[in-house]
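Please read through the structure below; I'll follow up with questions.
The complex appears here without one of its protein chains, the remainder shown in place.
Chain lettering (A, B and C) follows the sequence in which the chains are written, and residue indices restart at 1 in each chain.
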Amino acid sequence: MSTVRIHDPVTDENDGVASPELDTAHGPILYLEDVTVSFDGFRALNVLSLYIDDGELRCIIGPNGAGKTTMMDVITGKTRPDAGTVFFGQTIDLLKLDEPSIAQAGIGRKFQKPSVFEQLTVFENLELAMHTDKRVWPTLFARLNSTQRDDIEIVMETIGLTAQRQERAGSLSHGQKQWLEIGMLLMQKPKLLLVDEPVAGMTHQETERTAELLLSLAGKHSVVVVEHDMEFVRSIARKVTVLHEGSVLTEGTMDEVQNHPRVIEVYLGD
Amino acid sequence: MGIGNLLARDRVGKTFLTLLALFAVVVSTLNLLVPEASAFHVSTFTVTVAGKYLCYALLALAVDLVWGYCGILSLGHGAFFALGGYAMGMYMMRQIGERGVYGNALLPDFMVFLNWKELPWYWLGFDHFWFASLMVLLVPGLLACLFGWLAFRSRVTGVYLSIITQALTYAFMLAFFRNEMGFGGNNGLTDFKDILGFNLQKDGTRVAIFLLSALFLGLGYITSRFVVESKMGRVVTAVRDAESRTRFIGYKVEHFKLWIFVFSAVLAGIAGALYVPQVGIINPSEFSPLNSLELVIWVAVGGRGTLYGAVLGAILVNYAKTIFTGILPEVWLFALGGLFVAVTLFMPDGLVGVARRLRLGGVR
Amino acid sequence: MSKRNNNPMLPCWEKPLLLLASGLWVLALLLAGLAPARADALADALNPLPTVAMADMEQAIGKLAQVQDPRVGGVLKALLEARLFYVKESKRVVFADPKDDGFKLTDALTGEALGEVGRFDVKKIPITNALRTVLNSAIAKLELTAPDAKQRLKAVESIIQNPNPEALALLTKQVGQEPDNTVREAIQVALSLADLSGSDKTLRVQAIHALEGNLNQEVRNRLTALQEKTETGDFIEPDSDIRNLAAVALKKIQLKLEMNRLGEMLFFGLSLGAVLVLAAIGLAITFGVMGVINMAHGELMMIGAYTTYVVQLLMPNAIDYSLFVAIPAAFVITALVGIGIERGIIRFLYGRPLETLLATFGLSLVLQQLVRSIFSPLNRSVSTPSWMSGSLEINSALSLTLNRFYIILFSLLVFWGLLMILKKTRLGLEVRAVAQNRAMAKAMGIRTDWVDAMTFGLGSGIAGVAGVALSQLTNVGPNLGQAYIVDSFMVVVFGGVGNLWGTLVGGLTLGVADKILEPYVGTVLAKILMLIFIILFIQKRPRGLFPQKGRAAEG
Partner (left out) sequence: MKSFRSIGNLLATATLWLLSSLLSTTALAEETIKVGILHSLSGTMAISETTLKDTMLMLIEEQNKKGGLLGKKLEAVVVDPGSNWPLFAEKARELLQKNKVAAIFGCWTSVSRKSVLPVLEELNGLLFYPVQYEGEESSKNVFYTGAAPNQQAIPAVDYLMNDLGVKRWVLAGTDYVYPRTTNKILEAYLKSKGVKDKDIMINYTPFGHSDWQSIVADIKKFGTAGKKTAVVSTINGDANVPFYKELGNQGITADKLPVVAFSVGEEELSGIDTKPLVGHLAAWNYFMSVDTKENAEFIKKWHEFIKNPKRVTNDPMEAHYIGFNMWVKAVQKAGTTDTDAVAKAMIGIEFPNLTGGVAKMNKAHHLSKPVLIGEIQDDGQFQTVWQTKGLVDGDAWSDFLPESKVIIADWTPPINCGNYNTKTKKCSGQKY
């Protein structure tokens, strides 16, 4: 296995697709302020505030029920908060957009449970995810041009599924599905990647490769990783946020966080 | 992309289209050119029945498109079919003109005896064939658009969607049964005389409509194939399998669903418009929820998500119906009901699925 | 009320009756004078009946009614109830009661039992509607002194409808000694109405005051008649005081009527709603709890209704109790059928709701045809027990039909029972557990297979019970189920899947709304509007009136 080659979205913006202008002049690419979500009286998010900087790689940890997935849901438009504001850059109010618009604005998400289109081939999965005009009529008459084909080829190589290009996604192994989903994420050319437990069910080697990939992405993209695997988090993390009962318990480097008395209490206290 | 290119990957489709063309040519030749006394003569009865089957096949195609590919189980497609039929029926009603029993050039007979004084506004324009044809496309299309927009926007899916489509067609049935609606109530529209000046009772006209049905079935098949082979086809398949995932990669799912729903409704409308001149009557029972359910079964029997399966299912089930109701009317419902159960339990992919399995089994 | 007017001025349409009655009266007096022997008089009047022509029947009955004999009432009633026959050969008039395939006869004059005869040996003495009216008023007069207050009340009401001087004279005599309040009030109304028709202004004014706010239909008609004009535009009633007084009285009555009308509408709505709830609640279980779309639900109701029919066939002499047998029988039978369906078909299709829909639809066709083959395609006749016929009279303008009333009660009872089963029993607990998290329930040792079968059986059993109720309202035939299936789905979807309270509130709301709309837009449009409303409502609240909340609901 060679080094991971990444198709570079920042330098490759000539695909002619207009998305809302992202303004990150003042630093953070994502603002969550005082976000509250409750289900049947249970507060999944409790006045949560969180900022992600442009180009940052952030890891988010927390015990079960801390609100990690709900937070992702709020950012990607699946769940509407009861209160609070969520901005993408300075200008894009995510609460006013639906899921597809958020995706088109440049936020990609990888789910905890690998979710690919099982009836479609690997190639078709990537083709669908590709950053392009995703309105109805253009889709009906869409044909792949050579650049786009090349893009797909590159990503397939990146995720190591070139040989399986015509196989149905449903027949892939668990790890391959994880990779395919990451590949789809790359095809979307997002500015912010939300990655939910990327290495669950992966072999040690695959985990390493994933870490490598995520690290190489950071800088040009902002990446938010939610993960339980502490070793993995340690291997990639620069800054770690701990969520507990729907709000931020603490933030800092891995060492700072691990020595924080409240964190120890939360993780071990039960 | 040329048709040949499109069909290159669809060999069954190619076979089907060839057979369809052959069938159309043979039937019409044997009807028009072979003398009636000959053993090879095909009676007009047969032509009409065959034409009816082709309309059903087109309707089944429309259902397969939304159900088989997009996962929308519509239990109200009969409504689009009937609306297309009514639009064509209204044109043919207006063509009767003074030849109605009351000799009233301004109003259809049923309006005369219900004491209507003038033609209601929604009948205006149906004197013209182009207008009626436009309405055949527009009315089902707009209804599907309105209904789909409301339903898909608020993410009504699965069973709920099926049930409210059923409510939709049921509401239409009740409405069209009302005589005040101005569509002839229970008797519907009937006693058609001619279409575009051609006498509907002439064999030539009948064969022409039969050929048109075959043509539209062929065209419907090719366009549907184009749609499902396009990237859109892959998007709707994605929607069927993982709707919310499709949203997260940036597709406005409700727009795609709406588009395919409307397209399918228009196909159903065309099928209805071709059906009515061949059977000679359109009545509110076409809106009955039972009809819509039955046509879903045609698709299931043939095999959904294949297009040709729907065509096969529609023709076979209806042919069986003609045969069974002829010889054993009491058994027909047992057979049909049993078929429903058997298909869902034992052959979820329909006949096409069975054929595929046999084929694969043979190879092994 | 001492001074009475014995020659009331009746509206013109009553004159022929009056003439007829007085004519008969004179005739009767003559006859009474001529025939001293009472028994013979009855025989004289009775014996010609078999041979008398239809046109002369009225006279013959009049004659019969005038005979002073205690047996006359029995004979007249028998005639009214179509129990009065004659033996074809001897022309002897008899009472006939059906027995097996023939009749048991009793001599009408002597009361002597005459044994049993075949169906074709006797012939019924025919009567028509016109004669029924005559009979009713003749019986009314006789029953004015009956010991039972209810019979007396009926008699008085009949006189209010068809007043004649002779009967009014009887009433005047009776009013002082009448022990029952209701009957006395009715008599007062009759007398006041007679006063109103008189010519004495004081009496008439008194009468109007006495009738103020009275809801009796006849009172309203008479007061309305006072306001009417002739063809030429003059008032029929010349006295403007009387007219104005009557108008005031009428207005008060109208106001009361409006209130009653509202009550009636509510009752109609609730009863329609109760039927919807009954039809939908079984579905709420199978659809809501198990996620199974059971299109054969209507046919399960049909089986329940046919069970009622069979039960009645088996106990023809105890129709009144038949429902108490039919309800448990229908529950057990349909529950078994339901369990059969679940084990045979549904269990292979869990997690594929759309396919359960198709399979059960196929099943519904099979069940329908099965019923056609067994019971013939004709509708079957199910009798209504006597305690369910008729109506509960709140006042003269508002009466609640008993069958509907019981069905409302019954549906509430079924609802409550179901709620208790789900809340209080082990089965209920397991059902809820499986509904919420199948895998977890299984892990905890719940036999999900068994719970599924029982749940489906429970839902089906309830459908069967609903069928028993429907058999009292509508046709028992192969199409019974189809008529209700769309409606029941609407109720469940509107109320919110997985929530029994939603079904109850949803069903009752739809019922009442339908009945409120009906007078304005007619039945069909009301129904269409309800359907459109539900379609739009689902867009707004895709999970119904009472949605299941939380993350579990999102999957």
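Definition applied: a contact is a pair of C-beta atoms (placed from the backbone, for glycine too) under 8 Å apart; a residue touches a chain by one contact, two chains touch by 3 or more.
Computed from a predicted structure; not experimentally measured.
Participant: For the unseen chain, which displayed partners does it touch in the full complex?
Facilitator: B, C
Participant: Among B:L174, B:A273 or B:V301, single out the residue that touches the unshown chain.
Facilitator: Counting the whole complex, the residue in contact with the absent chain is B:L174.
Participant: Any idea which of C:N379, C:T448 or C:T509 touches the chain not displayed?
Facilitator: C:N379
Participant: Check each of B:N187, B:T223 or B:S244 against the chain that is not shown and name the one that touches it.
Facilitator: That would be B:N187, which touches the missing chain.
Participant: Going by the touch rule given at the top, which residues of chain C touch the chain that is not shown?
Facilitator: Looking at chain C, the ones touching the missing chain are residues 13, 54, 82, 124, 126, 128-130, 132-133, 136, 217, 221-222, 224-225, 264-265, 268, 271-272, 275, 372, 377-384, 389-391, 399, 401-404, 473-477, 479, 483, 515, 518-519, 522-524, 527.
Participant: If the missing chain were put back, which residues of chain B would it touch?
Facilitator: 10-12, 14-16, 19, 22-23, 26-27, 30, 39-46, 48-50, 52, 96, 98-104, 110, 112-115, 174, 177-179, 185-188, 190-192, 200-201, 279-281, 283, 285, 308, 312, 315-316, 319, 325-326, 329-330, 332-333, 351-352, 355-356, 358-360, 363
Please note the rule applied: only the chains that are shown with their structure count from here on.
Participant: Which chain is in the middle, if each chain's centre is the mean of its C-alpha atoms?
Facilitator: That would be B.
Participant: Looking only at C-beta pairs that count as contacts, which pair of chains has more of them, A-B or B-C?
Facilitator: Of A-B and B-C, more C-beta pairs in contact link B-C.
Participant: Rounded to the nearest whole Å, what is the centre-to-centre distance of chain A and chain C, using the mean of the C-alpha atoms as each centre?
Facilitator: About 67 Å, centre to centre.
Participant: Considering chain C alone, which of its residues make contact with at least two other chains?
Facilitator: Within chain C, no residue touches at least two other chains.
Participant: What part of chain B is in contact with chain C in the complex they form?
Facilitator: Interface residues on chain B, with respect to chain C: 73, 147, 150-151, 153-156, 158-160, 162-164, 166-168, 170-171, 174-175, 177-178, 289-290, 293, 296-297, 300, 330, 333-334, 336-341, 343-345, 348.
Participant: Which chain A residues qualify as touching chain B in the complex?
Facilitator: Against chain B, chain A makes touches at 76, 78, 98-101, 103-104, 108-109, 111, 115-120, 124, 127-129, 131, 134-136, 139-142, 184, 188.
Participant: Quick one: which bits of chain B touch chain A in the complex? Just the residue numbers, please.
Facilitator: Touching chain A: residues 227, 230-232, 234-235, 237-238, 240-242, 244-253, 255-256, 259 of chain B.
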